[in-house]
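One chain of protein is taken out of this complex; the other chains stay put.
First chain written, first letter: the chains are A, B and C, and each begins at residue 1.
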Amino acid sequence: MIVSLKHDADAGRVLNELAGRGLWVSRVERSASGSTVHYVIASHSQPADPADLARIDGVAEVTTPKPAHPLVAAQGPVVTVGGVKIGGASPVWMCGPCSVESEGHVLEMAQVLAKLGVTFLRGGAFKPRTSPYAFQGHGDAALGWMRRAADAAGMLVVTEALGEGHVPFVAEVADLVQVGSRNMQNFALLKAVGRAGKPVLLKRGMASTIEEWLLAGEYVLSHGASGVIFCERGIRGFDDSTRNLLDLGAVALLRHVHRLPVIVDPSHGAGRRDLVLPLGRAALSAGAAGLMIETHPDPGAALSDGPQAVPLAQLGPVLSDLGGAYAKEAVQ
Amino acid sequence: MIVSLKHDADAGRVLNELAGRGLWVSRVERSASGSTVHYVIASHSQPADPADLARIDGVAEVTTPKPAHPLVAAQGPVVTVGGVKIGGASPVWMCGPCSVESEGHVLEMAQVLAKLGVTFLRGGAFKPRTSPYAFQGHGDAALGWMRRAADAAGMLVVTEALGEGHVPFVAEVADLVQVGSRNMQNFALLKAVGRAGKPVLLKRGMASTIEEWLLAGEYVLSHGASGVIFCERGIRGFDDSTRNLLDLGAVALLRHVHRLPVIVDPSHGAGRRDLVLPLGRAALSAGAAGLMIETHPDPGAALSDGPQAVPLAQLGPVLSDLGGAYAKEAVQ
Amino acid sequence: MIVSLKHDADAGRVLNELAGRGLWVSRVERSASGSTVHYVIASHSQPADPADLARIDGVAEVTTPKPAHPLVAAQGPVVTVGGVKIGGASPVWMCGPCSVESEGHVLEMAQVLAKLGVTFLRGGAFKPRTSPYAFQGHGDAALGWMRRAADAAGMLVVTEALGEGHVPFVAEVADLVQVGSRNMQNFALLKAVGRAGKPVLLKRGMASTIEEWLLAGEYVLSHGASGVIFCERGIRGFDDSTRNLLDLGAVALLRHVHRLPVIVDPSHGAGRRDLVLPLGRAALSAGAAGLMIETHPDPGAALSDGPQAVPLAQLGPVLSDLGGAYAKEAVQ
Partner (left out) sequence: MIVSLKHDADAGRVLNELAGRGLWVSRVERSASGSTVHYVIASHSQPADPADLARIDGVAEVTTPKPAHPLVAAQGPVVTVGGVKIGGASPVWMCGPCSVESEGHVLEMAQVLAKLGVTFLRGGAFKPRTSPYAFQGHGDAALGWMRRAADAAGMLVVTEALGEGHVPFVAEVADLVQVGSRNMQNFALLKAVGRAGKPVLLKRGMASTIEEWLLAGEYVLSHGASGVIFCERGIRGFDDSTRNLLDLGAVALLRHVHRLPVIVDPSHGAGRRDLVLPLGRAALSAGAAGLMIETHPDPGAALSDGPQAVPLAQLGPVLSDLGGAYAKEAVQ
């Protein structure tokens, strides 16, 4: 909201009144003469009532800016995918290998994962790799393996569409179509994914602002996606102690202020297995609707990202610990 | 640790063996001829045994780098201040106003805070302000008010030493001497604070790497501080939706890998009251030993940082919720 | 290069010898016992001779890491596009409107630009826009207008391919195919653009490292592009005083260390017309082979990015000033 002040207003008093209501005043502009003061404020978790603010002594006008992403703003905090509520009473787990390695491999994993309460089978068929000479994934074949493994185990499939050309096939196979970090502002892909009409898991770009992320969500919804779920996986930081810089403030903001469903990927966020549990727990406490976790029966033999994969045999206790963290949050 | 390989080693196999042990391989260097491979690895939460690694087929030598901050490395995860264990079985709360406003004001607050289980009274006597024309704090007088208020309520005092000249007086009054973000690499201050012999709460600089932060801790310990507790309060981000970018990956890293006590300040991290609870909970889940939270009986009348202060009347339920999050973590 | 030391080497002396040769020592690893020291060094502008380094007292072995991007490393500093050398004795200007607005508009501009010595007509046919509701460009029609305007004026065309589907048509029309910042790691697009066999102008991603940028160049070359020219247009910064953070250190590094052709876009770098001249001059001084500058006959009426467009009537003196800066650099 934009709160404009009367020429003779006591600006300090008005600011205090706003702060007293818990409003987050993000920008203040004053004129040299002191005759005009403009406050620009973002809404609190508990939306403020413009009529109430207009009654504050010294306030001339309260206006609500037009939302830049009306479809995202209207969506709400729960998106249902294949009967599973994301953002509901139970946390959602999306687990699987970084790369899908063979049909047998993913069939076996899915059986184990389903028993642990994992609802989404994740896995890379087409891998975005920084180098053209790195393993690029098993492609279309791997998509078929995932679908059959998920069906056999009663799971859903989430996987990434790497290019416009693959969207129709990916959308046919996947229950939830993922857009990766490097493609968050690949607008041709966002439009193609939207047109497929499926729900979308939209990973945040490495240096994307919250506003750009929400607008990318608006792209997929305005082109036909049936829902959008945001996924924080770490942004670019200046310290190489962790692979990326996990921004849980953004998660809290999307969940508690914008009231949108967010999944967190602590595997990429930390890049190291030993921090997946504490950061996963922290993510759920901040408001995440679920987690995307890379796992592998034998991380030492994984085709990619072994150091961040949780050994499959340890995943059960990890998820049961994390389930407790979510339950605590859900009470709020 | 640095793992060097034999000239005829199968590098891929060695890497897999390391990943299989959950080791975080942060840098790999290969020669063009393939004849020499150097792996540089950081330790896992569960420290690896060099002798075990040396037995991997193809490994020539395993060496442990000399720690750059031996005193910090030797300190351990618990620091006791005035009989209160920071990093122990109970979470530590450090609460109070951004600026100390009057003796009566802080006396009353301390009485309430003590009853809520807050052990440290925090408050600014000297305020670091971006503008020379902003309120700079009530200075020495405010230090005295804090001390008397804390004594009357049976609390401890944590407050910031802003300049070398003030260190002796601050160290006399405070149980825990705070070094602020803007001074994390003010080496003259670090030395002076160290010489005072008190425990130090060291806030992370806005663009400081983990290594620089640990080395700043080494400064205070090597000059005589009786202990160092780290405090994450958010680093500089590129998005103004939140005041700072709270780096909970760094908290998990300090707690679980470096095994050091960390306090998190979600008030500055978010800059907005409505995110203090979810981010506080997330911080404890990530491994924080406690939280520093700004509070005020009437945030609308606060002399500084009103929008991020939790109203004193709401602090009780907030702390009781947060206590639960810590208990969950402590079980690990 | 990786310089490994003998067990009894005087490490400090070796480091000094390396520094004395102007070598940039980027990482040093030491063992606790002091028995092994590893130096990892990047090459200086004047490549060091491994045999010379091996003769330094205390050095055990000097190895040259395998280049991660061999095709980029082999390309060299000059790429010829339609008979125009980029990276040669004369600076290359790429000018035109942010968005192509009508056929007449671009025809007239091209006539003026050609007379000013501008060799490339730039202009957006498909625009990457943060919001789905913003003007997205006149599309295929605009591509035709640009081609006819360039032909009539004896100019070349550089324009962006926004999606894989458009690559064939864009590659048919353009002499130089641009990949935008937001698509620098859109690997499906990089492959499609490479397969078109044309030279590519590769803009740097907003948070891309130099290594990632070079590897993206390797993608287009390894898929068939006839050459790659890099374009710095500013990365994501934390200060909104300028639109982006122009990284001229990266330009100097690519030109003087990696010996590659780089174009700089000061219009996007600064986002404001009044800084285009000083930053354009600075870019050429740092080693840019040319500049991409947005211009418009009437910036106040531009469909997008008006504030950063140089008025067409002022472009002549600007380019003549900039030509002088390049001449100065070319002497080196």
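Couple of notes before you dig in:
Basically, a residue touches a chain if its C-beta (ideal position, glycine included) is under 8 Å from a C-beta of that chain, and two chains touch if they have at least 3 such contacts.
Note that the structure is a prediction, hence the values are computed from the model and not measured.
Under the touch definition stated at the start, the shown chains contacted by the missing one in the entire complex are A, B, C. Touching the chain that is not shown, out of B:14, B:106 or B:162: B:162 (per the contact rule at the top). Touch with the chain that is not drawn comes from one residue among C:192, C:286 or C:319, which is C:286. Contact with the undisplayed chain is limited, among B:12, B:83 or B:132, to B:132.
Residues 2, 4, 27, 29-36, 38, 40, 61, 63-67, 236-238, 240 of chain A touch the missing chain (whole complex, contact as defined above).
Residues of chain C in touch with the missing chain: 15-26, 42, 44-46, 207, 209-211, 234, 237-242, 244-250, 252-253, 255-257, 269-275, 277-279, 281-287, 298-302, 306-307, 321, 324-325, 328-329, 332. Contact residues of chain B toward the unshown chain are 68-69, 128-133, 162-166, 182-183, 185-189, 192, 205-207, 211-212, 215, 218-219, 222-223, 235-236.
In the analysis below, only the chains that are shown with their structure count from here on.
Looking at which two chains touch through the most C-beta pairs, you get A-B.
Averaged Cα coordinates give chain B a centre that lies 40 Å from the centre of chain C.
Each chain gets a centre from the mean of its Cα atoms; for chain A and chain B, those two points are 27 Å apart.
In chain B, the residues touching two or more other chains are 237-238, 240.
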